[in-house]
Structures are given as C-alpha cells and as structure tokens.
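Here you go, one structure.
Note that this complex is displayed minus one protein chain, with the remaining chains in position.
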Amino acid sequence: MPLPPERFETYDPELAAQLLHAGALLQGIPEYLGLRTVEVGPGVLTVEMDVREELLNPFGTAHGGVLAAVVDHVLGAVLYPVIPRGAWSATTEFKLNLVAPVRVGTLRATSTIESLTTRTAVVRIEAFHDGRLVGLAQGTVTISPPRTEPPAPS
Amino acid sequence: MPLPPERFETYDPELAAQLLHAGALLQGIPEYLGLRTVEVGPGVLTVEMDVREELLNPFGTAHGGVLAAVVDHVLGAVLYPVIPRGAWSATTEFKLNLVAPVRVGTLRATSTIESLTTRTAVVRIEAFHDGRLVGLAQGTVTISPPRTEPPAPS
Amino acid sequence: MPLPPERFETYDPELAAQLLHAGALLQGIPEYLGLRTVEVGPGVLTVEMDVREELLNPFGTAHGGVLAAVVDHVLGAVLYPVIPRGAWSATTEFKLNLVAPVRVGTLRATSTIESLTTRTAVVRIEAFHDGRLVGLAQGTVTISPPRTEPPAPS
Partner (left out) sequence: MPLPPERFETYDPELAAQLLHAGALLQGIPEYLGLRTVEVGPGVLTVEMDVREELLNPFGTAHGGVLAAVVDHVLGAVLYPVIPRGAWSATTEFKLNLVAPVRVGTLRATSTIESLTTRTAVVRIEAFHDGRLVGLAQGTVTISPPRTEPPAPS
C-alpha cells in the first residue's frame, strides 16, 4: 500500500523529468546495465533494461548481481522528486528475494515509497521479466538535508 | 562464528583451485567489475576488485550496486567447494547493510558459511575498503543436487 | 502486487474457517499477545491484537518483539489454506522494518503471498496501529509436503 500522492509535501516535476531523460548521464553500473528510467511519479519510479547475452551466467540466467544493482539504483532514485533540492538519499540497507530466473529479455523494476520522514524512507521494489515476477525487495534509505556547511563526522 | 573445516563432509580442493584461477572465465557483471578470487577454503571465500573511477557516482563514491553485485557473487561461490560436483547453488535472498562509502581503491569481500544442510545454506559476508568495514550481508542459498533427470517444475 | 486468487491451485475454505475460529487453540506467544485472526482469503490473512499496557516498554511504546512475533506468526499462517492438507510451512527468514512506534490500541497485520511454488513462498506483511503504518516485512517460507514416511535428514 504505497503512500498516496497527496502525502508528499514536495514533488518536483522538473527533477522527475530530468530523471526520465538522464540516460546520457548515467555512468558505472547503471550505464553498463543500460538502465532506462521509464516512469516517475510522486513516490514511484520504474526502470527498464535489456538483459543481453553478456549478462548471463553459464546457466543461461542473469547473474543475481544484475537485479541487486537495479534494486540499489531504484531504491535511492525514487526519493529525489519528493525531497528538497540539494538533499540526497543513500541506501542504508536492503533485502532482496530472487524468486525466478532472469533470462534474455526486458527486466522492469518499480520502486515505491512506503514510509517517509524527513530523515528516512522505507521503499519496496518489485521486478518483472517479461511480465513474470522475478524479484522482491525492501530497503531503508537515509536522507541527508542540503548541505550549507561541511557535515559533522558521524 | 563460521563452521569449522571439519564440519564439511565434502571439500573439493581441485574445484577450489579452479575458482582461484577462474578470472579468465568470468563474464557479465563479475568481469565488468574485475572480481578476483584471492582465497578459498572450506566454507570461506574472498574476492577483491579495484574500484576504478568509472564505478563512482557523481558523489565520488561507488554505486551501491557494486557492493550488492559482489555480495551476490560470493554468496553462491563459497558453496561450490563444499557441495557435490554437479550440484549448484542459487541465491534465495540476501540482506545487505552499506555501512561506509566505497571510494577508489581495493574492495575486499569475504563470504563465510554459517549454516549448511544438503539443501540450504546461510552465509555471511563482510566487505572492506582499504581496511575499513564498508558492508555487511547475510543471505540464504538454495543448493540443487546434481541433475540426473530433468527437474520437476516448481 | 499480491497473487490473484485464481493463481492458487488449492484453496481450502474449511481450513480458512478453522483459522478464523482458532483463538481457543493458540498457545505460547500468540496466546500471550492475544492474536485474533480476523480475515482469511486465498493468499491473504489478517490478524489483530490489543496492545495492552503490560506490553509497553519504559518509553511507553510496545517492545519491538511484539510486532516481530506477530510478523513471524502471519508469515506462516497465510500459507495453510493454499497448500495441501498435512503440508506445513516454516519460516526460513524474514526482514522487518519498524517504521513508527506502537502504542496502546489495536495492532492489525496483513500477510500477503507474493510468490508461491510447491516448496517455497515469499510473503509480505504490513502492520498498522490505529490506521497508521507501523511495520513492513518481507519473508521466505519453506513448505514441507505431507509426510508419508520419515523425512530424510537435511
């Protein structure tokens, strides 16, 4: 039961639009995987990627690390449109169940904010491969306010 | 408190040696990350990788997906030397805490079998960056016996 | 996105009815907490309990163990109406986020099967206190078939 849109005090449609067109800016693992943000709304974000031959292990299924990396990505990204500009979100932890093999085709993952305070959020992720559920995750994100001065060491 | 070596009924040093020299065989995410298996023993396996500039996000730290993918990799790999030839291990689920940022340098992750039956194992992972703890994980692996006939659908 | 009712090959309304009226049979922690099963359907089960003064810690909120025990309970119970008579379900593992304090009042937890094979299920739980989300969990259940002979040691 995700939070309803009216529960978010902030929603930044401009930032949401940037996420949708950020493909060219991705680097590292998201670029390697070829993640595309295909839908963004208040408290919800969906990415897709093409599972290509190269990502398969010798058993013909995608390495679990593919889905794990996707989960980590959408866990933090879903926060940006609903937190203040300049604030940032970092994964504290997450738990992922791999429920079915991922093969060549389209992998789609949707991230939903289930709980949100000024400092933390709990997010759930569902991943599908060609319409079949392949992964379920739940994670905690820490939100850091925009920095006006150097942060205290923690 | 990992299982002591004498608790493993099977230990296949030849297979362990193969893991140590399998670098050339890696493909997909483990190859992209540049994982090197640097230590293998009964119930324990350590990998290392160089965190290169390309893997950093705009904040100068490695994308959480890097560590998540490493964790998924060592979670299953630690099982191979202690299960029958032809059996295979698949991640059921895992939980990962990211406890400190990962920067350019060497990332090292050790996987330890804490509990093992013929069908399932519980494994813990500790990851360090230049000697500092950066990640802690705990996961469940399902072990499938060597197949002599087509598996029943589940 | 829970599994739709038609996805369950088995649904045993008689067993579901027994769960609804099983209050008198509960023992141990569920009895101590006063759990009441208030709703059962294919792949879904809801319990309620009264959070009484005695269950509060010195801070005036319920001990986290209350919610943890409720989660473990509904994680396994939701399986019974959809698995063969005589089969049983055991918690393999679960992960629980405590997102808000639980105070005196009514605690309500709903368990939903998200993925099901003959041997395992992934279940999610949402818990509310007086309408406010207080806990979110995700867990794995192992299903053992009805025993016709002594089980092999695992």
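Order as written gives the chain letters A, B and C; numbering starts at 1 within each chain.
Simple rule for what comes next: a contact is a pair of C-beta atoms (placed from the backbone, for glycine too) under 8 Å apart; a residue touches a chain by one contact, two chains touch by 3 or more.
Quantities reported herein were computed from a predicted structural model and do not represent experimental measurements.
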Neighbours of the unshown chain, displayed set only, are A, B, C
Only one of C:L3, C:V71, C:L107 or C:V122 touches the unshown chain, namely C:V71
Can you list, in ascending order, the subunit A residues touching the missing chain?
-> 92-93, 95, 117-120, 140, 154
For subunit B, which residues touch the unseen chain?
-> 1, 95, 97, 99-100, 114-115, 122, 124, 126, 133, 136-138, 140
List the residues of subunit C that touch the chain left out of this view.
-> 27-30, 32, 54-57, 59, 62-66, 68-73, 75-76, 88, 90-98
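In the analysis below, only the chains that are shown with their structure count from here on.
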For the chain pair with the highest number of C-beta contact pairs, give its two chain identifiers.
-> A-B
Most distant chain from subunit C, judged by the mean position of its C-alpha atoms | B
How many Å are there between the centre of subunit A and the centre of subunit C, using C-alpha atoms for each centre?
-> 28
Length of the line joining the C-alpha centres of subunit A and subunit B, rounded to whole Å = 23
Two or more other chains are touched by the subunit A residues 95, 97
